[in-house]
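If you scroll down you'll find the structure; I have some questions about it.
All protein chains but one are shown at their positions in the complex.
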Amino acid sequence: MTTTLEPTESVTQPRGGGLARRQNFGTAVAGGVIFAFLGWLLARKLFYTGSDNFSDQVAVMTCVGWMIGFWIGIGAFNAPFKWLLGNDNSRDDDLYYAGHNQGRARYWKYTTDHKVVGVQYIIVTMGLLGVGGILAMAIRTELITPGTHFVNQQVYNSFIAIHGMVMILALIVAVAGPWGNFVMPIMIGARDMAFPRLNALSLWSLVSAATLLVGTLAVGGLPVGWVVLGTVADQAGVGMDFFAMAIVVFTVSTTVASVNLITTVISMRTKGMTLDRLPIFVWGTVVTAALALYAFPFFFIAEANQILDRTVSTSFYVATGGGTSWLQANLFWLMGHPEVYVILIPAVAALFEISTVMARKPLFSYRTAVGAMVSLAGLSAVVWAHHMFTSGWAPSLGGPFMVTTELISIPTGIFFLVLIGTLWRGSVWMRLPTVWMFGFIFNFLIGGVTGIYLSDVPLDEQLHGTMFVTAHFHYIFVGSVLFGAIAALAYWFPKVTGRYLNEFLGRISFWLVFIGIQITFGAMFLSGLKGMPRRDASYSLAFEHTNFISTIGAYIIMIGMLILFGAIVTSWRHGEPSGPNPWHANSLEWLVPTPVPLENFDVMPVVTEDPYHFDKEIVSS
Amino acid sequence: MDRSKSLGVALASVLIGGGVLAVAGFALASSTPHQTALHCVESSTAAHTCNLQLSTFPDSLEGVHGKNGGPHPDWVTYSNDNIVVPANTTIDVTIDQYDTGGSLNNPFFDRVYGTIGGNYTVNGKTYSHWNANDVGHTFTLRGIPGNGKTLFVSVPLPYNHGSKFPVKIGVGVYPKPVVVQFSFKTGGKAVYEWNCEFPCGGSREGQGFGEAMSSFGYMSGTMTVE
Partner (left out) sequence: MATSEKKSLTGFFWAWGIITAVGVVLSIWLPQRYMPEAMSNDAHLTMTTMILFSICAAPVAAGVYAGALHILRNYRYRGEGVPPAAEQIREHTKLLVTWLTASAILTVFVLVWGLGALASENSNTSSNPLVVDVTGQQWIWSFSYPGSHVQSNELYLPENREVEFRVTSEDVTHGFWVVNMGVQVDANPGTITTIHTTPDKLGVFEVRCEQFCGLNHAFMDAVGYVVTPQKFTSWLAAQPQQS
């Protein structure tokens, strides 16, 4: 008997939709290009060619044109425009926007169905990781021996900044994007998110912002480091304007997404889904969304000030005008530190969820786990200046920020307790998600401990700005967050596609990536201990052995990630069929069929207990 | 999917992915501007000596960055950024300075460092330092510690006050150059970095360290000792 995995929707044509019937990613790009050109023309007519700021003014107008044109082209303004005229979407229009009866075409459009948005986020994440990965390989290849080889230092400096920002973008959305969207509403028993159109808006805004970010490569690059410190950013060419505009749009996208996530969880839980029956992954997404809502506006302001400095000659960050780059650094890190927990917490929450199902027992100390995530988020708001210990900004604040930063090791330690405690005395099912989870445990410990070194001011005075810092955060981002994201992908892949992610290839990829990480970033710790500064296009002979080893490790990681990519692509349509609940889990997303129907549930479920009772199988009726 | 098919997928992914990466790498590397090396010319008169000829220009119209000045014809530039000299040799440097100037923002650079004799000649007369308010550019060369080959040479290049423009190079017209000459000795094989330390680039608030001063190939470069 063949199992049909394709949606058995009727072959009738979709009704409704209006203008949206003709709009998709292609029209969005076309709109963006046309309006960017118009913006460019307008700027050249309006602004004074002789001024120092002329090229920046033109660049900013071009970016504004791109954004507006993209949003028009994708159909973001259709409904608001209708409201201006006193109309609204009909039920058919809403169904059209939700992708009803459109087959695969709906993935290219402004689709409001949270499951479509979730899959779109998977694609965008993989795209961003791919671009960041190409740049990473370019960087490591250039650093294989001392001196400059394939690219000059200006191009190299651009690579490291864009690699950094692209990867950060990718990791911010890596777990919260696909799974916060696809899985979370079903997990709480809702039919969709609270604001479905805003959901589509935040995804497509991310796409248009990411295009600007990668587009900096074409307009002279971004040779200023990803933290775009005010002074050196002021010196840079128009690539900096593209970057700043990308950030302005990106922060709006995350703010919108955060509001959406939080409102959904607060107001759309099904009957019986009280807060202490909420799956831990949902807690993770809410805490993350609240933290992001707090943090990203700082980034918006930091870059908006930079744009003003560069276009209308304000002096927020310019010393000769009375400003200071310390303002930019503070604003940036007020965002930057919470941001790394925005990146980390969804991955940890997903792993918590996975650990219960794979150990066949409840989450160890559920309330402590929630408390750890909440206190981590709260503390992360008051530690930012540990990135500025050596900036000279406020030497007397070194002590207080050291205290707050070291306190963070307590909730982070709880994460280990919960994971190990859940697996301990469990019936541990060594499937692909579990394998990546154990990798996370190993890497996150190293990343976390090395963070403690950096939080100590006297140690930081030696290690700040060296490759030790780079190795530390790569152990967290690549070794921990990425592993959590891949575990989440392997875990929820059957829900999205009805097939298992190829377990054999997944394990080969795991070992290659895991070993590659130890080689690359282990050697990088040694480079840093020896005294190699970071962001160096060329380095002294003293560091040649450790760098050579790091580059070899990077190639091993690359092979592993390519194999994983091949596994994802082929498993999507040709993987082993899994059925709707392959892991025999109890949370609501596993109790709906695969593929998940458009409105998730035929009958709204009533929840009577949390999903961690593995001693009785929940039968969905 | 069975194991052999999976391995096939793995191999294909690595080959295709590797291919894409190689193409991307190639594209990135070849789109990087490279200037051809300027080799020091062996002297016909003195042993273990060679001559190096450089110039500094008020724009890029002399053709180093392309026939009509390249992407930034108004940016100041050195004539070459990629210098190659032999090891254990005396390098006789001549710099033709065609550009105007102003005041150094760091008076450290108003004197001569690291040359033979501790001085240099400007249009034939010997000096050991120059008026900090009358400088056009500097030539500042230094070693990269860690490979043990430290070297520090810095000379201020005087402001060219010429008001007539009889010299034609490429599509640019320039005054008679201020000719600066100095010598220094190289040690063993190494790579050194040099750049101008005068704020001659563009930027907001007249800081002078942007644009030409912070872009590859204009006012900075490398000196390879082979």
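Every chain is named by a letter (A and B) in the order it is written, and numbering of its residues begins at 1.
The rule is short, and it goes like this: contacts are C-beta pairs under 8 Å (C-beta built on N, C-alpha and C of every residue); 3 or more make two chains touch, one makes a residue touch a chain.
A quick note: this is a predicted structure, and the numbers were derived from the prediction, not measured.
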Sole residue of A:259, A:457 or A:515 that reaches the chain not shown, by the stated touch rule: A:457
Per the touch definition above, residue among A:19, A:123 or A:449 touching the missing chain: A:449
Options A:90, A:145, A:274 or A:427, residue touching the unrepresented chain: A:427
Contacting the left-out chain in the complete assembly, out of A:285, A:466 or A:480: A:466
Interface residues of chain A (partner: the chain not displayed): 153-154, 157, 223-225, 229-232, 234-235, 319-320, 324-326, 359-366, 368, 390-392, 395, 398-399, 402-403, 406-407, 409-410, 413-414, 416-417, 420-421, 423-430, 438, 441-442, 445-446, 449, 452-453, 455-459, 461-462, 464-466, 526, 529-531, 533-540, 584, 612-615
Contact footprint on chain B, counting only the chain that is left out: 105-108, 111, 113, 128, 140, 142, 144-146, 150, 152, 154, 193, 195, 197, 199, 207, 209, 213-216, 220
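To be clear about the criterion, only the chains that are shown with their structure count from here on.
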Mean-CA-position distance for chain B and chain A (Å): 41
Complex contact set, residues of chain B against chain A: 1, 3, 6, 9-10, 12-14, 17-18, 20-21, 24-25, 28-29, 32-34, 144-147, 191, 202-207, 209-211, 214-217, 222
Chain B-touching residues of chain A, taken from the complex the two chains share: 52-53, 134, 137-138, 141, 146-148, 150-155, 159, 223, 234-237, 309-310, 313, 315, 318, 320-321, 502, 504-505, 508, 538-543, 558-559, 562-563, 565-567, 569-571, 574-576
